[in-house]
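Okay, handing you the structure first.
For this view, one protein chain was removed and the others were kept in their places.
Per-chain numbering from 1; labels A and B assigned in written order.
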Amino acid sequence: MDFVQHILNGLLQGCILALIGLGFSLVWGILNIINLAHAAFIMLAAYVTYFLWSLAGIDPFISLPLTMAVLFGLGYILQRYVINLVMGATILTTFLLTFGFESLLVNLALRLFSADTRQTKPIYANASFSIGPLYVPYTQLGAVVVALLLTYLLYLFLDHTRTGSSIRAVGQDRVAARLMGIDIGRTYALTFGIGAALAAASGTLLSTTSGFAPNGFSAFNVLAFSVVVLGGLGSIPGALLGGLVFGLVYEFGGTYVLSQRDVVIFAILILVLVLRPTGLLGREGYR
Amino acid sequence: MSSPILEVRGAAKRFGGVAAVQDVTFEVNSGEILGLIGPNGAGKTTLVNMVTGVASPTRGSIVFEGRPLAGLRPHQIGRMGIARTFQVVRPFANLTVLENVAVGAMYGAGGARRSAASAMRAAEEVLDFVHLLPRRDDPAESLPIAGRKRLELAKALAMEPRLLLLDEVMAGLRGVEIDQAMDLVRAISARGITLLIIEHVMKVITGVCNRVVVLDYGRKIAEGTPAQVTTDPAVIEAYLGKRYAQAHRST
Partner (left out) sequence: MNLLIFVVGTGLAIIAARPLSPPRLRRAATTALIALMVIAPFITSSTSILFDALTAMCIAYGWNIIGGFAGYAAFGNVAYLGLGAFVAAGFMSRQPGHLAWPWFVGIPLAVVIVSLIAGAVGIVVLRLRGHYFSIATLGVGVAMPQVITSDAAFGSHGLFPNFFGGGLPLNFPLADDIRVGGAVLDADRFFLYGLGLGTALAGWTITRLLARSKFGYGLVAIRENEEAAEVMGVNTTISKVLAYMLSAALAALGGAVIGYKLTNMTTEAEALFSTTNNLQMIIICLIGGVGTLWGPWIGAFILFGLQEGLRVVSSSAEFLAWQGVIFALLVVLVVLFLPRGVMLFVATRTRLTWRVFARNLVAHRV
């Protein structure tokens, strides 16, 4: 039964990883930027959620939309006025810029919030409900619901709204999109903001499921990348699949090979990149 | 009749479901200038890619100076004596004109026994040959399109090839520049280098080539002298369509 519990845990965690991968994939697929500040956005959201809860008593699942809005704004402004400046530059430049921002945000957080471990613990934090011999913590359940809901909303947005279509158009062919009258700058900023908002949601959820400190999030960059590579860039179901797989890897890795967990993740990443770089469900464009 | 330096037998290349080249057979004789023509998408560049090892044939064989090229990687083929120019010219932008050519001298067929310094000297000679020596210390990206084409040619020549493949080297050139390029091609041939030229400009084909091979939809549809090929109905049909071919036949 222990084993099945691990599988369940892995799948539950996997949903959050899928959400992280989704935001990362959106920015990568549309802007062609690997945003290394993604992990920092997750971290910031975790702190925003934590402080809203510890100082104002707001339940994390209720403050979620607010946190998402805040990070959306941050992402939008960051892209519109800073990252936009290097959109045409080399990979090294954009990498370094986002890496620099990540380092900046993490170090600022260390200064302002100290390295103490925090965790958002609403009343139901340690409670769970059971299905037979398995138990599911309420926070994890909530995380899954939110993650799946946001994934579905993203799909609806990209496929069935005009703005969503313009985002997909810009991702496929920037020149053609511009000729059709789509404002590229605004679209890029919007996309980046959405990516940041998705990161924010992940951060909120993570703040409830485990303790965190400013420097504990950097592994999420490689993890997000791995999720997207495995699932396939440009695919929403792919991000879900990739997230679930790595959720299981994370859970089993954490139980049996804790100190080498990242090595396992890295090994899988390399295997996928070398054998099937388009991932399991990847294809052109963004669906 | 001189012996064939390159033998292509039944070469075919598929990309997924698309057959870019199908069952193409021809020879290039030592010392000649062979033209390779055909409408866009006929498979000409793919064929050149197969000869240089960039693409591997799905079927058939390519033999250079008696040695089969199957399984060889592009750099090995380059060192064997085959050089090419690219249709879209992209020089080593952050190097000088001289350094661009020197790389060819360092790594081509004559490269193994050369030091970096003697490669520079060899590069100077090649630059002189293509009339680019005055620009030797300029950054390569400062050259206009005609200069870049000549630089591309110089880089290939510096490799001391015995077979040189030119991929639409005239594209983007105007009147006088084309004449100069044709003179250069003849001068290269006079040095004993065998040439295979992909071209769309008919003046070049008729003015410079000894023989011509015509491709259409990946297949060889004609082969012969420029005069024979330009009056071949199959060739006319491929370029201009059935009606023009019929009109031409009746005149």
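Basically, a contact is a pair of C-beta atoms (placed from the backbone, for glycine too) under 8 Å apart; a residue touches a chain by one contact, two chains touch by 3 or more.
All figures in this text were calculated on a predicted structure; none of them were measured in a lab.
Colleague: Where the complex has a chain not shown, which of A:12, A:34 or A:146 is the residue touching it?
Modeller: Residue touching the chain left out of view: A:34.
Colleague: Identify the residue among A:66, A:86 or A:141 that touches the chain left out of the display.
Modeller: A:86
Colleague: Can you work out which residue in B:111, B:147 or B:226 touches the chain that's missing from view?
Modeller: Hidden-chain contact among the options goes to B:111.
Colleague: Among the options B:8, B:62, B:143 or B:159, which residue touches the chain absent from this view?
Modeller: Checking each option in B:8, B:62, B:143 or B:159, the one touching the absent chain turns out to be B:159.
Colleague: Can you list where subunit B touches the absent chain?
Modeller: Spelled out for subunit B, the touching residues are 52-54, 73-75, 77-79, 83-84, 86, 90-95, 99, 102-104, 106-109, 111, 114-116, 119, 155-156, 159.
Colleague: Spell out the interface residues on subunit A facing the chain that's missing from view.
Modeller: 28, 34, 82, 84-89, 91-93, 95-97, 99-101, 103-104, 106-108, 110-111, 174, 184, 218-219, 221-222, 225-226, 229, 259-263, 265-266, 269-270, 273-274, 277
Just so we're on the same page, only the chains that are shown with their structure count from here on.
Colleague: Please tell me the distance, in whole Å, between the geometric centres of subunit A and subunit B computed from their C-alpha atoms.
Modeller: Computed value for the inter-centroid distance: 50 Å.
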